[in-house]
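This is the structure I want to talk about, given as structure tokens.
Only a single protein chain was left out; the remaining protein chains are all shown in position.
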Amino acid sequence: MKRLRAALAGATGAVGQRYVTMLRDHPFIRLEVLMGNESAGKSYGEAVRWLDSTQLDERYASAEVSPTSPRSADGCDIVFSALPSVAAEKAEKEFAKAGFTVISEASAHRMEPDVPLIVPEVNHEHLGLIERQRKRRGWKGAIVATPNCTVTGLVLALKPLTDRYALKKCVVTTMQAVSGAGYPGVPSLDVIENVIPYIKDEEEKVSSESGKILGLFSSGSVSRARIQLAVSCNRVPVLEGHTESFYGEFGSPVDPAEAEEAMASFVSLPQRLCLPTAPERPIVVRRERDRPQPRLDRMAGSVPGMSVVVGRVRRGIGPRSLQFTLLSHNTVRGAAGNAILTAELMRSRGVL
Amino acid sequence: MKRLRAALAGATGAVGQRYVTMLRDHPFIRLEVLMGNESAGKSYGEAVRWLDSTQLDERYASAEVSPTSPRSADGCDIVFSALPSVAAEKAEKEFAKAGFTVISEASAHRMEPDVPLIVPEVNHEHLGLIERQRKRRGWKGAIVATPNCTVTGLVLALKPLTDRYALKKCVVTTMQAVSGAGYPGVPSLDVIENVIPYIKDEEEKVSSESGKILGLFSSGSVSRARIQLAVSCNRVPVLEGHTESFYGEFGSPVDPAEAEEAMASFVSLPQRLCLPTAPERPIVVRRERDRPQPRLDRMAGSVPGMSVVVGRVRRGIGPRSLQFTLLSHNTVRGAAGNAILTAELMRSRGVL
Amino acid sequence: MKRLRAALAGATGAVGQRYVTMLRDHPFIRLEVLMGNESAGKSYGEAVRWLDSTQLDERYASAEVSPTSPRSADGCDIVFSALPSVAAEKAEKEFAKAGFTVISEASAHRMEPDVPLIVPEVNHEHLGLIERQRKRRGWKGAIVATPNCTVTGLVLALKPLTDRYALKKCVVTTMQAVSGAGYPGVPSLDVIENVIPYIKDEEEKVSSESGKILGLFSSGSVSRARIQLAVSCNRVPVLEGHTESFYGEFGSPVDPAEAEEAMASFVSLPQRLCLPTAPERPIVVRRERDRPQPRLDRMAGSVPGMSVVVGRVRRGIGPRSLQFTLLSHNTVRGAAGNAILTAELMRSRGVL
Partner (left out) sequence: MKRLRAALAGATGAVGQRYVTMLRDHPFIRLEVLMGNESAGKSYGEAVRWLDSTQLDERYASAEVSPTSPRSADGCDIVFSALPSVAAEKAEKEFAKAGFTVISEASAHRMEPDVPLIVPEVNHEHLGLIERQRKRRGWKGAIVATPNCTVTGLVLALKPLTDRYALKKCVVTTMQAVSGAGYPGVPSLDVIENVIPYIKDEEEKVSSESGKILGLFSSGSVSRARIQLAVSCNRVPVLEGHTESFYGEFGSPVDPAEAEEAMASFVSLPQRLCLPTAPERPIVVRRERDRPQPRLDRMAGSVPGMSVVVGRVRRGIGPRSLQFTLLSHNTVRGAAGNAILTAELMRSRGVL
């Protein structure tokens, strides 16, 4: 298969580092350009405060960081953006205008009606929005967004359920890892031996993005799903892995055992296409009563960190309701991994 | 006022220690007998692994631990029981049979229909069950139970709401401190940098005990409140203070600002009686967007640890629903403090 | 006694907040001016991210933050400086030139030969340097420095030993709290479930400052003590309280029991003067084999956080050596508390 040459904007940040790790041995995506602003001109090894316990590959360590601009990405087939939202707002449009397909982690363009917001197993058909986006904006390139890290795990766990039952209402309480705030991110003085019951803008994002992703694509546009959500987001002293406690009400009775089985057996297009970053099981179901746990389960599955892990599937209040706990690796499936899988899918579908 | 002489069963455990600290300077309760089984005969100072950062008072350190039996409590007016449930089952009955009023932390007798389960600000009238209990069981003494640490904070926060609005349904997700499991309790290998999404029997207790406490006392018995609860209990790496994320649906519209004001201004009988362990405000409302936090707020209020702290009061899904976050000190209001306040109330009402 | 009116530079930082808490009920120091640069013009309550679990006093919350300049301190008798070192370098000189006595936490001027570096129980006689400083610099005011938080506990524990035995060599390994780095300070992504074996410039400061503080004052100057130190500084996931593992070699045999007794019975000038922030025992000796522990012991003593806590006093290698573990509250005795005690001492000695 033809190589995809990739550029990465925001390469020195916490999520940027995750791309570098995940793309090191990728079968067909070659990360060729590392972009940064303050660090442009330095070697990546000098510029980065490397956070992972695996060693930074020498090939990247010695690479020079380029400024964040279309010119730096010259010759690349794709631009991954791990930029902070404010910077992303303008920069991603410039890349798209210059002809690049940008796959973005940033929240800047997620809710624009002609920008697909993709979790490959859940709503790959939303990629159909690209055509409309290009036409409307007169771009040769495009912006494809990936969701907030808390949303990704949630909609992935919900997909096999919403395929079977109409989801009416859900109450979600999250316990989120500190890496979700990037680096330096959450001060240790705030979070050690503590819970912080608030994450800026997070609850709003979970509500709005979930509705868009689970919405129906037809006639070139996405109509938002009508799910009522009440979300409470909390920060806890965990390094990686967002835990979410889910309660949902459906339009018809839901048997917990059937729901569990539907999740455990769920596969989608990325699995059928055998995409390299697609886990065999997008949802790993644990049946022990005290799982999933972030430290033990965040790297579960055939592609570590790409599966959402679900446990404690049980009745809620009455036969139409369901409760469970889910765990999603916020910087793998919730960020770099989901974007890479999106790129693989787009390539496979000929959109790239 | 006449002194109350108290004996304490389970004195060396984590909750037992909290009694020792809280009763040290009590205006009228004198802790005179410390009971334990394995440690009987030793001095309390030798027997206990003292967990608090305040120094153990010399008076208690040198006291001899007595065996757990009615004979040890001879001359006492009250027996506080911080026994584990299995031990409590039999021992508490023996104390009651021997004529002692037992105020118990244990779950053993909580759900028996003639045993009052008391949070003084919420359901002091349930103390009326004692008469029936004595008659039925032929005891001169009695057993008065106090609820599970997760329940106490919840019903206290709900009381001013259920006084105004009919609570139909609630979804509660907890983030509980390790001290809730006693000492040695939760292994550090399990909980450091982790969330454990399960606490044995806890969710069942929250459901059943809440219904009883919020139930109506009339004609000598308590009819359980009809609240539907979906509860998810999680252990987090916090030392003291249970955080609970609450979503509720009521029978009529609830204005969040009114609800918040109702909580902030709530006082009850213990406040009117100026009981020494009654906080001026049973519910402390924080209006900052990122509070309550266990490390910062668990000791809030005029009697440290006796107030539940509520924050982020806001609309849920639709006008009849409400969300907020609450924090309750699990070994103060959730255990020793609530029992001591119950004793104060009983004395003040002439039940002791 | 006449009131001392105080201004505080760097009021919104983590150490600045500690001053605000400690001076709230001070018998004769009145904190009248809160200074800050970015926050000048705001109310202190708005400007500060309040880190303590005790409530910020309304009196300070509503006070307006003034710019950091001598004009703001007009009418004050003393200026406490909790400025970062770079800012302190220039600002403190301006205050001193303008006639103020500055008591400083910053490292900027600590090692200047005419600036006293004070731990009141250890080297109060070094205040004699002020005269020389004023003469040499032509100032009406003066700069008095207080040491690095790691040094303060160390020299306090050593003082009764160096009074008896000639200290030749010591090896010190520290385990320091995150609050030592201020706020936001140490990122949680760095320190949760980890040890960081390096703190910038800390080891050099421990060596140089210890030598100065334990040096002899005579004929208007301080000659540095000849102690050889090997120091290793580590950051651990602890909020407050620096733990230090000490090994020392002396010029003559040291009996551990005698050394322990010398520390336990040590008092100095601040104790004899009954200064309000002077703890009855500057050194609290714990005899349990597993103490001191930061969470349990950092607030030990009659003035919480002002005593250094020493434990595990034992023989090292051979009769001339000694080992022990010490614990010192880094933002109380290691910062604000030590500066306040210095001010009390200076007032009592007529230097203020």
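In order of appearance the chains are A, B and C, and numbering begins at 1 in each one.
The criterion applied here is as follows: a residue touches a chain if its C-beta (ideal position, glycine included) is under 8 Å from a C-beta of that chain, and two chains touch if they have at least 3 such contacts.
Predicted model, so just to flag it, every value in this text is computed and none were measured.
Trainee: For the chain that's not shown, point to the residue among C:S66, C:S81, C:S321 or C:N338 touching it.
Mentor: C:S321
Trainee: Determine which one of C:I78, C:V206 or C:V238 touches the chain that has been left out.
Mentor: If we include the chain that is not displayed, C:V238 is the one touching it.
Trainee: From the list B:I192, B:A225 or B:A264, which touches the chain that is not on show?
Mentor: Only one of B:I192, B:A225 or B:A264 touches the chain omitted from view, namely B:I192.
Trainee: Looking at C:P116, C:P292, C:G305 or C:G337, which makes contact with the chain not pictured?
Mentor: Here the residue in touch with the unshown chain is C:P292.
Trainee: Identify the residues of subunit C touching the omitted chain, counting contacts across the whole complex.
Mentor: Interface with the chain not displayed, on the subunit C side: 169, 171, 173, 175, 193-198, 228-230, 232, 234, 236-239, 243, 245, 247, 289-296, 311-312, 316-318, 321, 323, 325.
Trainee: Pick out the residues on subunit B that sit against the missing chain.
Mentor: Considering the whole complex, subunit B reaches the absent chain at 14, 51, 178-179, 183-193, 237, 239.
Trainee: Since one chain has been left out of the picture, which residues of subunit A touch it in the full complex?
Mentor: 52-53, 192-193, 295-300
Quick note on the criterion: only the chains that are shown with their structure count from here on.
Trainee: Which chain's mean C-alpha position is nearest the mean C-alpha position of the whole protein set?
Mentor: Per-chain C-alpha centroids ranked by distance to the global centroid put B first.
Trainee: If you average the CA atoms of subunit A and of subunit C, how far apart do the two points sit, in angstrom?
Mentor: For subunit A versus subunit C, the centre distance works out to 47 Å.
Trainee: So the centre of each chain is just the mean of its C-alpha atoms; given that, what is the distance between subunit B and subunit C in Å?
Mentor: 41
Trainee: Going through subunit A residue by residue, note those that touch at least 2 other chains and give them in order.
Mentor: In subunit A, 193, 237, 239 touch at least two other chains.
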